[in-house]
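Removed: one protein chain of the complex. Kept in place: all other protein chains.
Order as written gives the chain letters A, B and C; numbering starts at 1 within each chain.
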Amino acid sequence: MRLRCPLCGERDRREFYYYGAEDYLHRPAADAALAEWDAYLHLRDNPAGVTRDLWYHEAGCSQWLLVTRNTVTHEISGVELVAERKA
Amino acid sequence: MRIDGKGLIDRTKPVRFRFDGKDYAGYKGDTLASALLANDVRLVGRSFKYHRPRGVLTAGSEEPNALVEVIGPKNQTPNVRATVQEVFEGLETRSQNRLGSLRFDLLAVNDLLWPFLGAGFYYKTFMWPRAFWEGLYEPLIRRAAGLGSLSGRHDEGTYEKAFAFCDVLVIGSGPAGLMAALTAGRAGADVILCEESHAFGGRILSDGGTIGGMPAGEWLAQVLAELEALPNVRLMLRTTVTGAYDHGTYGALERVGLHKPARPNLSRECFWRIVAKHAVLAAGALERPVAFPDNDRPGIMLASAVRTYLNRYGVSLGKRVTLFANTDQARAVARELMAAGVTVAAIIDPRPDAFSVEDCPVHVGGEVIGTRGRLGLTGITVRKGAETFEIETDCLAMSGGWNPTLHLTCHMNGRPRWDEDLAAFVPMEGAVPGLVAVGAANGSMSTHGALVTGHAAAVQAVQALGRKAPDLPLPEAEDRPYVLKALWAVEGKGRAWLDFANDVTTKDVKLAAQEGFRSVEHMKRYTTQGMAPDQGKNSNVAALAVLADATGRGIPETGTTTFRPPYTPVSIAAMGAGGRAEGFAPQRFLTSDQASRDRGAPMIEAGLWYRPSYFPKPGETTWREACDREVRMVREAVGVADVSTLGKIDIQGKDAGRFLDFVYTNTFSTLPVGRVRYGLMLREDGHVLDDGTSARLGEDHYLMTTTTAAAGLVMRHLDFVHQAFCADWQVRFISVTESWAQFAVAGPKARALVQSFLEETVDLPFMGVAPVRVGGVKGRLFRISFSGEEGYELAVPTRYGEALFRDLVARAETMGGGPYGMEALNVLRIEKGFITHAEIHGRVTAHDIGMEKMVSAKKDCIGKAAAQRPGLWGPEREQLVGLKASAPISAGAHLFVPGMEIHRETDQGYVTSVCWSPTLGAWLALAFLKDGRNRHGEKIRLVDHLRGIDVICEVCDPVFHDPAGEKLRA
Amino acid sequence: MPELIAKSALDGRRLTLGGLTLVELDPGPITSVALYPGGAKLAAKGLKTLGLTFPPPNTFTEKKGARIVWTGREQAFLMGVAPPAIEGAALTDQSDGWAVLGISGAAAVDVLARLVPVDLRSSAFPAGRVARTQVNHMNAVILRTGDHELEIMVFRSMARTAWHELEGTISMVAARQAVKI
Partner (left out) sequence: MRYSGLRVITEGLFGNRGWTPAWREPSPKAEYDVVIIGGGGHGLSTAYYLAKNHGITNVAVLEKGYLGGGNVGRNTTIVRANYFLPGNSEFYSHSLKLWEGLEAELNYNVMHSQRGLINLFHSDGQRDAFVRRGNAMINQGDDAILLDREGVREHLPYLDFDNTRFPIYGGLLHPRGGSARHDAVAWGYARGADKRGVDLIQNCEVTGIDIENGVVKGVQTTRGAIRAKKVGIVVAGRSSQVAAMAGMRLPIESHVLQAFVTEGLKPVINHVVSFGMGHFYISQSDKGGLVFGGDLDFYASYAARGNLPMVEHVMEAGMTLMPMIGRAKVLRSWGGIMDMSPDGSPIIDRTHVEGLYLNCGWNYGGFKAVPASGWCMAHLMATDQPHEVARKFRLDRFATGHLLDEEGTGSQHNLH
């Protein structure tokens, strides 16, 4: 499995750390209801298909990446830097 | 028997080898199988379940029968395919899976019991009495099962792993693969050509023929010479591509040194990770056996293998050969045998419309319905219409047609497609992105078809790479149609084998269907068909056909099982190369490492680091004596410890304080320059992630300390928080763990010791930090303590670490102090009630450890919201307490109310850290106890069943030593 | 006053085998230059005093003994010289944090192909390129400094493991060459 880091280029999966779904980027407000925090931390669409999730180029440039990929075919259709993501 | 004038072996290079203790001679270029056959050794193994005598069936890695042990000077290798293993001078081998000798295997009794040992029999019996399963039945089954043996000794062989990259990976070097490699190579693409065998050429080596108007061997030599000369083509011999993985990654196993006597540093095998933009699967096809009664005797071989042994190795399996085949193509072997002077007793062709041109009896419409010969074939029974007759023969070449070698195309869950004309599965296009199957692997069975499709795939690949396809004329070659009538099984008396390796017969498959195991997956699992070392390469399709027949369905409707990696079995040592011994994970060494070892300190692992456990003195016989002394030394004089393993993160920028406020529960933006503060960090789910001190070195400059264990974790966490939530803040950070050697100096004489190193006068308040100069070197001095004594940590650039440590220790010793290790460090911190990851083990909240007040109410921070969940609060939670006892106690013990019964429901908590405190003269523990903070002063019963400890303790505050902190602030 | 003797991670160790040389190098000062948001222009001024510019990803450049190596998003290591005043960036001394190994010889890339999951052949990784990647299980910075020369930076505490693995791999590559001959 290979991921194209927007900075380092295409690299082997072993250089990356996987965190979880894109949901982690949408941190609720500090005073949000606990249900919102529950959804943020735990509940997932978990699709069998295209999803967006978070990877960390741990052995490379230390950037967090937002990866668009298919959980069934493992096809990767997009990678962007979390720090420079568009919305 | 060796045939003069045939074969590609090097007859000028004889090789001696041994099999089952007997010496034999072969030639360079022989496999063990060809050399044994040349020596008329037909019996080479015993089958898995019935221990039937078995001979060589194939000439490749798909061999199900001829599996042997190779005995090396130091170790042995089980389950080696005799059909792949090349002979070399001194090769020592033996047969396996037998009780007694190969000729007289006592377990052959199983073959007599076969009516009771059919598919799934073990699910129906061995249930009574219950205790007999582990005691009797299972050990017997285990001993009888299995194939070869491991020695039980460490594998000390050399193995390697490597990465390779290319534009086009060509798998297989028959006509299709060669044509693909040549086309891509001439186009200037970066090409890797992998060939499993020990020579390039594929079926060219076995079948001969003509290509481009010249003998195929000549064409092969020309193409190889050109490929070798191309700098952009890499030829990899003895390399099997074993797996297709995501995004153009392929696993491949190279047999580097297995065909030679062992040499120092020469690896046995190399496991390659090949990354290819395009791949061409030109792996050919595998001929399939026919299931007729007793079709498994030594002397019965696939027709293509008979041909390979004849043409490539100059060997005939028998003197009177019979051919039983349902294709025109298979007839060639009979003609070639006759041309080589071998008698062909008969050709049996089950097709009623088959031709008959050979100069030997041809039984059109005939079928083999039985065979004879206990340890090797002596004769066969043939049925033709109503007539049955015997033929004396010592070799039966059989062919039931061919299956494309499409396994790699299934590795990413692709299902193959049934091709009615070929009566075989063919690859589903696009099943592995970037991989195209060509030639026989894709069902193009003629040489012409191989050349055309190999060329076309390469053209497609080079064009996709943006290169111009070379103008390469296609050489002329044989293009006969491949016609067959599917023949899977022949009805008759007795058992007809489908899966030779796992002893699965047509009866087993029918029984599975009869018992409702009608799904192909159920049949496979119930009968174990396809689960033997050949992975069903020889049996899957036929078994499927028999199942389809038994269940009244068509083959496509019945479906097929999936092929999974690896294509051929790969040794654990090859895929795990480099993992042996210390290679499993990097070792990290402190600058004080040698100095500690010089003092006899046992070094223990702390994550990847090695840290001194204690520093023994002459006369001390146990670690406890040393530890107690070191604790007293710190409490009474001064001790020195290397604490460089703690994570250090340098954080700068105008928003640095704001950033720390966000990741810590408490506030750092208000910390004055030159001061240090203890910080607590939560995971977003509200549990404690880590703790440590952070120092403010300048207005916009902090230095964060993490625990040793969590250094990497915290860095990743900070990167996430920064990049995900505040990438635009003016803050940057980087690890400086490796940049500084840092030493704790603790004890009443700490200040004096530290002072002796500094140019400036030490006048730091507790929790202060200042830049210092140590012997002309820039350093940092922190007044922090993990021991409860007045403590400092002195940091210098790593290159000076060893010198500073040696000097610190030497001077400490003149003051009645010295170095202390992890054991003493642990005692000191327990006495003081300081927590480590033994306490913050991941299920612990700030509330649990009594630090809820450190969660600032004035600001948001990571983890604050989720920590509010009701389940993380309240008296049901176990809270950090201290325990004091007068008898030995243990970490891992559980806590109970004295007098109450001991079981799960009465469990009150557990102990995380324990020590003998020389300072307090008592056993101390840190523990988690339900509602613990309200229970100080209570007696609690500590029970460690495993260590036989049952002690009443007193519950108390976790800070045992100097609770007011007077010593710290002295 | 103490006299502190500086020691490198491997005492300048050197190995030659099968036409390959492995040696611990002294990189001189190493300074991390991490740009603040909007700090690129200010930082460029500081770097200009050395005749350097902030390197594009995966590259490094050298000028008169000063080398600037891309190491991450808006981050570079200035090597070989003491850092000038640079504004718009966080500067952090990394001189002691790394061990630098040089490997040279025709088969240097073959050796690294056994440890590094990146295509380091000169066609894909010519001189002037840098990769943040791994040497087996260790994070590393790998620089292509010449046709047959590469430099490998690993965390100082792991230098012995790096040496051990490179040495072992060199032996294996050398043994293969010996068999071919």
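In this section, contacts are C-beta pairs under 8 Å (C-beta built on N, C-alpha and C of every residue); 3 or more make two chains touch, one makes a residue touch a chain.
Owing to the predicted nature of the structure, the values given are computational and were not obtained by experimental measurement.
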Query = Quick one: which shown chains sit in contact with the chain that's not drawn?
reply = A, B
Key: Full-complex contact with the absent chain, from B:40, B:419, B:515 or B:860   = B:515
Remark   = Given B:296, B:394, B:630 or B:685, the residue that touches the chain left out of view is B:685
Contact residue for the chain not shown (choose from B:58, B:77 or B:666) = B:77
Inquiry  = I'm checking contacts with the chain that's been left out. Which of B:73, B:115 or B:899 qualifies?
reply    = B:115
Note = Omitted-chain footprint on chain B covers residues 48, 75-79, 115-116, 118, 121-128, 130, 133-134, 138, 141-143, 145-157, 159, 161, 243, 245-246, 249, 251, 271, 273, 411-413, 507, 511, 514-519, 521-522, 525-526, 528, 531-533, 535, 564-566, 569-573, 575-585, 587, 604-605, 683-687, 837-838, 841-844, 866, 869-872, 890-894, 902-905, 907, 910-913, 943-947
Request  = Go through chain A and note every residue touching the omitted chain.
outcome  = 1, 12-14, 17-21, 34-35, 38-39, 41-48, 51, 53, 55, 71-74
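Just so it is clear, only the chains that are shown with their structure count from here on.
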Task = Go through A-C and A-B and name the pair with more C-beta contacts between its chains.
result = A-B
Message = Suppose each chain is reduced to the average of its Cα coordinates; what separation in Å results between chain B and chain C?
response = 30
Query = So how far apart, in whole Å, are chain A and chain B when each is placed at the average of its C-alpha atoms?
reply = 26
Ask   = Residues of chain B that touch two or more other chains: which are they?
value = 163, 273, 275, 727
Remark   = Residue numbers in chain A touching two or more further chains are 12, 58, 62-63, 81, 83
Note = Touching chain C in the complex, chain B uses residues 158, 160-165, 190, 256-257, 260, 263-267, 273, 275, 578, 582-583, 585-591, 608-609, 650, 652-653, 727-730, 732-740, 757, 759, 774-777, 796-804, 807
Query = Inside the complex, what are the residues of chain A that reach chain B?
reply = 1-2, 12-13, 17, 19, 24-25, 27-28, 30-32, 34, 37, 41, 54, 56, 58, 62-64, 73-76, 81-84
Task = Provide the residue numbers of chain A that touch chain C in the complex, in ascending order.
result = 7-9, 11-12, 14-15, 58-63, 81, 83
